[in-house]
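Apart from one protein chain that is not included, each protein chain of the complex appears where it belongs.
We just call them A, B and C in the order they show up, numbering each chain from 1.
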Amino acid sequence: MDGKICVIIGFGPGLGAAYAETFKQAGYSLALLSRSGATFGDEGSTDTSVRPYRCDAGNPDNLKKALSAVQSDLGEIEVVIYNADLAQFGALEDVSELQFEQSWRVGALGLFTTAKLLGSQMAERGSGVIIVSGATAALRGNVWTTVFAPSKSAQRTLANALAKQLGPRGVHVAYLVIDGVIDTEDTRTNFAPDEPDDFFIKPERIAETALMLARQDKSAWTFELDIRPFGEKW
Amino acid sequence: MDGKICVIIGFGPGLGAAYAETFKQAGYSLALLSRSGATFGDEGSTDTSVRPYRCDAGNPDNLKKALSAVQSDLGEIEVVIYNADLAQFGALEDVSELQFEQSWRVGALGLFTTAKLLGSQMAERGSGVIIVSGATAALRGNVWTTVFAPSKSAQRTLANALAKQLGPRGVHVAYLVIDGVIDTEDTRTNFAPDEPDDFFIKPERIAETALMLARQDKSAWTFELDIRPFGEKW
Amino acid sequence: MDGKICVIIGFGPGLGAAYAETFKQAGYSLALLSRSGATFGDEGSTDTSVRPYRCDAGNPDNLKKALSAVQSDLGEIEVVIYNADLAQFGALEDVSELQFEQSWRVGALGLFTTAKLLGSQMAERGSGVIIVSGATAALRGNVWTTVFAPSKSAQRTLANALAKQLGPRGVHVAYLVIDGVIDTEDTRTNFAPDEPDDFFIKPERIAETALMLARQDKSAWTFELDIRPFGEKW
Partner (left out) sequence: MDGKICVIIGFGPGLGAAYAETFKQAGYSLALLSRSGATFGDEGSTDTSVRPYRCDAGNPDNLKKALSAVQSDLGEIEVVIYNADLAQFGALEDVSELQFEQSWRVGALGLFTTAKLLGSQMAERGSGVIIVSGATAALRGNVWTTVFAPSKSAQRTLANALAKQLGPRGVHVAYLVIDGVIDTEDTRTNFAPDEPDDFFIKPERIAETALMLARQDKSAWTFELDIRPFGEKW
């Protein structure tokens, strides 16, 4: 598995970093795409197996350029983890058309752009993995998900359409229904400051499950699974 | 029920016309929004209870302008039937980013625009009905629904979020999962020229069910129902 | 529609009575099956269009005997409303194997018995309606539905299997996902004594929707719909 390329679209602290750590440990070289162009590990590291790329996943030209640069720098992409998301919440009165569009651009259009560029290549060579960080909001709308649910559900049925098209051609597409609050500095500080440790999903555990999916034998692929902390009410 | 206003967004031959006929028979005055600005009934009719408005549901400014004109011409809108759709089908290789975006604009963004403008007004007065013409593609992706499924699923979870927000405030939001080919001149000619009558869903029967939904008592509302011809395999 | 026979399996106060009243008003002759052999309307009434039959829907021989008596007394059955249910709730520690079995017998096995006896006859003559009073518990389990959810989900997928088999042969099978507390003397007294009127589903409104389903044209049948009061959180 050494040297295979894994691209993380939507790298950042929390889940993005956990994917990076886990897939690096598993021997993948990493391309990290984010709006900030951030990377991980020690600053000034000369580790050439991890490279950051600055791009906006909601901007098709921008994203295509970044993915082409990855291919040109690192070669054939084996695993894509689509983790880009604008988690925007609010009732109808609180959200704008702009938020509705931006959330869809980053959540759904970016996955479409990625699939157009990489899916056919993967299908032609008969291998590849596309894993999407999804959410329960993909399955149903709720009071606070006027913007988030439409974006995630578009993402999920697109992933489903891709799985059915690309699966028989050797490409494994999978969708993670993440149901709970991920343990990050941001959620600990701003979203759920008073919750105990048990309340949160540990991002490295999501990444472990993603790695397991990336390694599944093609005779027994999983398209969709849910992930939640043991104490979650659902 | 006489004189109440029903707006049909996405009027046209087939299902749009069936909604118009059915709700007119039930005593509603109609505003018919379509890209062509078409109307129905005899040309040159002086019937003032049916008015056409030209607009593109995928263009927020355009749609808002048309809906405002309806309110200014006819008054308070009681029923909205959201029937706008770009039914575009194709595998990943066959479809473009432009199609992906346009389909989402007409299917999902237009419903959001409508809800922003009319939903709060309906909620304030404590009554109103929003019925959406949906499809099975809202529930899952498939080989040919790379563009259609993400658009319809975004539409459905938006409708679901609206139902949960606006329902307790007296506004009934409902989603029709139409599962089958509607009997129209277009589908008879281009899509399924060799199928028997029984193969098709009669559009006036869908409209009847929509009228039933519009009349449901608020102690027992339906959010979602499926509609298919009796012979359909599913 | 005059004179057609409607059988209500699981007649009783509340929803059973509402089905009876609504279908009687619509011109059906009624056979009311219940464990108590109860009927409705004035005592001592000589109305021969409503007949009670005592039976236990969870006992196949018992139920078959009652349905055969209905056929012998009244003739061909056009509509079956399957409303039998043992609504038993409790966590794992609170419920017994006996409850698990009885709940399944009344909820699922009784529908199977009914379908075996009447479904084929309906299919042979090419018409008939089977409507099932279902619940949200059919879709997922929850803390208090250790017994109820397995019974209702077995009922729902059986109804679904019947719909797919009998639909193309002219028999309309439909499943009502009733989501909320029905307004009955029992629920008002024992289950939700402090709730306002708006909290409850009015049973006659469910019955109206059932009648609409029984009247749907076969070019546009509904298999499943949800029903809940407007203020319900879901």
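Just so it is clear, contacts are C-beta pairs under 8 Å (C-beta built on N, C-alpha and C of every residue); 3 or more make two chains touch, one makes a residue touch a chain.
Being a predicted model, the structure only gives us computed values, none of them experimental.
The chain not shown here makes contact, within the complete complex, with A, C. From the set A:P13, A:G75 or A:P168, the residue in touch with the chain omitted from the display is A:P168, counting the whole complex.
Considering C:T113, C:S133 or C:Q216, the position touching the chain not shown turns out to be C:T113 (whole complex).
Touching the missing chain, out of A:I81, A:A108, A:A137 or A:I201, is residue A:I201. Touching the omitted chain from chain C are residues 60, 91-93, 97, 100-101, 104, 108-109, 112-113, 115-116, 119-120, 137-143, 145-146, 149-166. Touch with the hidden chain on the side of chain A covers residues 164, 167-168, 170, 172, 183, 198, 200-202, 205-206, 208-209, 212, 216-234.
The definition used in the following text is that only the chains that are shown with their structure count from here on.
Rounded to whole angstrom, the centroid-to-centroid distance between chain A and chain B, based on C-alpha atoms, equals 33 Å.
Here the spacing of chain A and chain C, counted between their Cα centres, is 45 Å. Annotation for chain C: no residues touch two or more other chains.
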